[in-house]
Structures are given as C-alpha cells and as structure tokens.
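Quick one: structure below, then a few questions.
For this depiction, one protein chain was excluded, whereas all remaining protein chains were kept in their positions.
Chain naming follows the written order as A and B, and within any one chain the residues start at number 1.
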Amino acid sequence: MNKKIQRSLAVVSAATLLFGVSAVSSAGAAQKTVYLAFQAPLTGANALTGQDELTAAKFALSEYNATNPSVKVELVIADDQGLAEVAAVVAPGIAANKKVIGLIGPAFSGATQASLPAYKATGLPMISMSATRVSLTDKKAPVNGFPIFKRVVANDKFQGPALARYAIKGVSSPSVYLVDDKTAYGKGLADYTKPSIVRDAKIAGSDSVPENTSDYTSVVAKVKASGANVVIYCGYAPDAAKFVKALRDGGYTGIFAAGDGVLKATFPNNAGNTAAEGARLTAADVPFEDVATAAQMVAYTKLTGIKVPGSYVTSTYNATNIFLTCIKQGVTTRPGMQNCITAGSFKGIAGDTIKFDRYGDIIGGAAVGAFTIKAGKIVYLGVA
Amino acid sequence: MNLQVLESQFWSLCLQGVALGFIYVLISLGYTMVYGVLRLINFANSEVFMVGTFATVVAQVGILQNETNSQSLHGFRLIYTLTFALIFSMLVCGFLGVLVELVAYRRLRSLGAKPLGFLISAIAVSIVLLETIRIVTYSRPQTSPRLLDKWSFGEFAGANFRIDTVMVIISGIVIFFTLDRFVTKTRLGKAIRAVSMSEEISKLMGINLNRVVSLTFFIGGLTTGAAAFFYTTVYETTQFNVGFNLGLAAFTTAVLGGIGNLRGAFYGGMFLGVLEQFASAILGSQWKSVTVFTVLVLVLLLKPNGIFGEAVQQTRT
Partner (left out) sequence: MINLRDKGASIWENWSPPARSSFVLIVITLVALLPYAGDFGPTSFLNTPISSYQAVLVYPIALFVLMGLGLNIVVGKSGLLDLGYVAFFAIGAYTMGIMGTMTSLNTWEILPFGIFFAMLAGLLLGLPALRLRGDYLAIVTLGFGEIVRIIALNLQVTGGPNGVVGVPTPPPILGQKFELDDHKAYFWVILIMILLVIWMVRRFTVRRPGRAWEAIRQDEDVAALMGVNLLVYKLWSFTIGAAVGGAGGVIYASKTMFIAPDMFTFNTSILVLACVVFGGLGNIWGVILGASILAYLPERIRFISNARQLVFGLVLLVIMNVRPDGLLPRKKREKIKQKEAK
C-alpha cells in the first residue's frame, strides 16, 4: 500500500512538475522583447556619422531576428545631434526608460561626456562605436566612464603613435606639418600624435583650422614655406578633402596622412582621384566591406540600400553584436548586461577577440589599420 | 606669430585674399541692396548662397551630365558649360531671392511690422532652406567636378596666377561694374535708388514699391548666385552648412563698407578677404574670425558708419 501510494505520489508529483515546468516554459515561450538604445547624431551637421552607424546596428539586428530568437530585440533610437547639450536631455530620457538594457553609443565623445551622469546613475551599460576621447577610459581622468562605459574602437592613445609611424614610413629626413580641425576629436588625436612626431622626426610647424573652413590657401602657404614633406591632418573627411585638394593644387608633392575621421568614401570622392592618390590613412575601424562576407554585403545592401558602407559600420556592428550575444545567453536586465559585457569574451566580425579591460578599452588595444587611397578607392594594407 | 610666412607668401596671400574678397563682395550685394531699399537685414541671403552652390552642381552634373571624376573640359565645351552653370545659378538665386521676399517680408511689410519681426521671419526662412537642403542631401557634402583645369599663368613675385583665381577676379569686376552702371544709369536702377532715399517720395512719383523691392531681391540674388558659382568652381565642394560662415563674412563686408553703400562694399570685401588671409597666416587659422571681428569693432568705433560711410543723404545705391 505504502509503495503504491509512494508510487502514485511520485507519478503525481512528476506530473505536477512536468506540467508546472511546461506551464512555466510556455509562459516563457511567449515573446519577450528587450530594448537596446542607439544614441548618435541623426540630424544636424554630424548626421552623416550617425546615419552610417545606424545602418550597422539595424543590420546586426536584422541578422539576429532572422534566426527567429525567443527574445525579440528592438531599437530605441535617440538623436543627440552629436552635441553635448542635446545629449544632456536625451540621456536622462533613455536612462529613465526602464525597458532599455543597453546603449549602443554615444557616437561622439562630447555627447558621451555629457551623457555619463545620467547613465552612471542608472547603471546603463554603454558600448561606444566611435567615441575616441582618451579621458573616457583613463583611470587618471577626473571624470571617466567607469564602470559602465566600454568602447570597441581604438582610442587616440593608440591611433596617434600609429598614425605618426605610418606617415613617416619610408621618408628620409621627414619634416612634418601637423594640422588639426579644432574639434574634440581632431585636437585630441593631434595631441597624441605630436609626441611621436617629435621623437621620430621633425615638426616643421602646426596649425589649427576650424572645421567647415572653406579656404585652405593660407595653410597651404605655410606648409610650403616650412618646407615640410609630410602633412598629417587630424579631422574629418570633408575638410580633409578640401585640404588635400588645396595642397596638391598649391604644388605640394609630399605625403598626406590622416586619421580615422578621414577614412570615408567621402574623402576620395570629394578630393578627386588625383589629389587623394597615395594618401595614408589610419583607422581604428576596418571597412565593413573588407571583413563582411559577400552574402552579408548583399543582405546589408538589401536592407539599407547602401552599396559602400560608411565609417564605423564595423565597430557599430561589433558593439551591437556584443549586446545581442549577451541577450542570447539570457540576459534581460541592466546589471546582467553589465556583468556579461565586463566579464565576457566576444568575437568581432573580423575574427578578432574582444575582451574589455577594467576601464573599458579592448585588451591588447584595438588594432589600428593602415590604409591608402589607390585610384579613388580605399585599400587596406594591414596593421599599422 | 609666424611673420616669415607673410614675407615669403605676401603676394600669394594678397591674390587669394582679393579673389575671396570678390566672392564676399558679390554676396554682400545681396545684403547691402536690400538694406538700402528696405532698411532690413536680409538674413536669408546666406542660405540663398548655399542653394546657389547646389544649383551650380546640379547644372554641371545633373543637367549637363558631367561625371564627378571625369576629365576636365576644354575649348568651346568648357566655355558653354561654365557659362550655363553661372547663369543657371544666378537665375535660381535670383528667383529664390524674390520668393524669400514674398514669403518672409511681403506680408509683414503690409502689416507694418517691427524690424525685429522681419529678422525672425527671415531667420525662419533661413532654417527652412537649410533643413530642406540638408534632408535632400542626407547631410553629405557635394562635390563639383573639376571642369576647369587649374593651370597657372605663371608665378609673379611668389603669387601663383591660377586660372580660376583670375577668372573670379575678372568676372567679379565685370559683374560689379555692370551692376554699378545699372543702378546709376538705367531707369529701374534709378527707381531703386529713389526708393532707398525715400519711400514716400518714390510712391508719390509713381514708382511701384513692390516691384522695386522684388527687383532688388532679384538682383541681390543674381549676384549671390554668381558668387555661389565662383565658390563652387574654386573650392569644388559644398555642403548644406556653408551658408553661415560665408554669409557672416559677406554681412561683415557690407557693414565695413557702410551698409547700403554699393561701392563701399567693394572695398570692404577686398579688405576683409586680404585681412583674413594675413590673420590666418600670421596668427594661425583658428584666430581668423576673432581677428576679423576685432578689426570690425575697431573700424566701427572710429568710423561708425563704415569705412566709406553710409552716404545716407547723398547719392547712394
């Protein structure tokens, strides 16, 4: 009798457990949606950067959704115009949105700086795809992003020396003229490039030409007067195009080198093939079309209508995938996401390993790639 | 302070400054003529200029089907391409100027609004133009193809006489001269001067005020469009936000020369263009705007009506 009762009890409890479990899992099988936020300039003067990056996030998400996952992921798009004052009102809004468990971005360093208070207060993990200001991950900086800020792009401390090295490679008695565009990005990169130039070559002169200047003739005059044979420009593609054109038209025949802000199709397109030919560019970001498979490129073009991806598409894709990987592992909360990202090891699309150090940079530093322009096309040469 | 650059590149900087100055002058005519007639700042002129640069590109690439990386043109094809682009840009800006007047100023004029109301209205039109172009171009810069090969006539005292620089200067002089003759000799030109001297009396003399105002905006647009063409030809690139800096420089030119004074604007532009080049060379490009504004303040302190004064009661245009 006892055994019979025991056995029936066992059967009943097993049945209860089974039903109970299936009841729980069927409740779990009901579609859950988590939200990732995306913060970048989508309107305003810097809209180009944000719009390019957004395509990458959307593409990564489309690949994820195509696998028919149990947890749906949706994007909350926040336009901060790349400006600190707009970020200061957008960030609190995103931070207060309890459904958002991770932030892709912000794209610009200034906007990141202004967003930090809100995100730190609510513990929202951030992975930036293009904010390269060193102080954000510098443990000695008065305000850094610890613990929530991570980035998948090499900061200026790595890119600067690489740029200097690459620019003077193969030049006998290099005499360098350093120009920046007075933006936080350009000035920051120039500050980190300068020590390497001073150490390995000679500085012929320097100048700061504010962004969006049309006329570069006075700078060209100064470059010519200084006798420099290498010009390093720290800024963005549209201005670099104007500058290199003015240099070549002015009769400058030396090397022209620039950082990742110039690594966009806009540069050779706007400068013209002849002026841009042979320019040496470094980037902490590899062009997406060089690392994606052909099938992925087709899918990307189908989704976005763009044939040649813009800048930081690879890093945004990587950043989004890091979040998605954690979500696939079952993360649904901010603390969970924070732990997953901090401790985890991820794979970038180029096959590289991404693991973050304590303050948010990639361990081993993100690789800095060297590029050149041949016949109007960006050509990847290898690690700088 | 980098003075050696000034020594070795003096004439080169002067030449470039003059060429740039002409572009400023042509845009400033849009401000100064409207001010002469309406006593109002035509704030939207900077965006009219910006639209003109895109019109030039549209003319060269869209209508005449030149590719961005195509070979430069020569001979007859070069001449008619450039002329067509120039005229297209001028007309687009001219009519846009008239449209701006109709939308931003006409109604407020009939209601007798205060000057500040006009300013805000013009600013609103400015925003609308800027944003429309920004949305249409996806915030991307637009290049114009190198149709004109930038060969040089030769160097003289360190100054490189490139064909585009020379072209800007010569065309600028021609346009300015034509405008000056128009305003002093023709009936319509005299009507404009009459209105700028006194609206009341002009009305009594039977001058159709609205027509004159529209004409003024049209002419201002024409010169601004020409400036846009030259700008695009020389710099070969444009973006939705080029208007602000150039508009500010042009407005400064107009004030320096004495706002409302056509000939004063001419000298103001030359002065400003050269000053900018020198300031960039000596102090560094980041101090260019500060230098310009400081000089402006100093000039206005000493000569409150601009270098050539406003000539309000005298013969002026």
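Everything that follows uses one rule, which is that contacts are C-beta pairs under 8 Å (C-beta built on N, C-alpha and C of every residue); 3 or more make two chains touch, one makes a residue touch a chain.
Keep in mind the model is a prediction, meaning the values are calculated, not measured.
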Absent-chain contact - pick from B:Y35, B:F49, B:F229 or B:F271: B:Y35
Hidden-chain contact residue, picked from the options B:L6, B:L64, B:I87 or B:I123: B:I123
Absent chain, residues of chain B that touch it: 35, 41, 103-104, 107-108, 111, 113-117, 119-121, 123-128, 130-132, 135, 244, 248, 251-252, 255, 259, 286-287, 289-290, 292-294, 296-297, 300-301, 304-305
Interface residues of chain A (partner: the chain not displayed): 42-44, 76-79, 83-85, 88-96, 110, 113-114, 116-118, 120-122, 133, 135, 141-143, 182-184, 186-188, 208, 210
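Rule of thumb we're sticking to: only the chains that are shown with their structure count from here on.
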Where chain A and chain B are represented by their mean Cα positions, the distance between them in whole Å: 40
Complex interface listing, chain A residues touching chain B: 43-48, 51, 182, 205, 207-210, 212-215, 217-219, 221-222, 224-225, 238, 241-242, 245, 249-251, 266, 269-270, 272-273, 376
Interface residues, chain B side, partner chain A - complex: 2, 4-5, 8-9, 12-13, 16, 20, 68-69, 134, 138-141, 143, 146, 150, 160, 162, 231, 235-237, 239, 241-242, 245-246, 276-277, 280-281, 284-286, 288-289
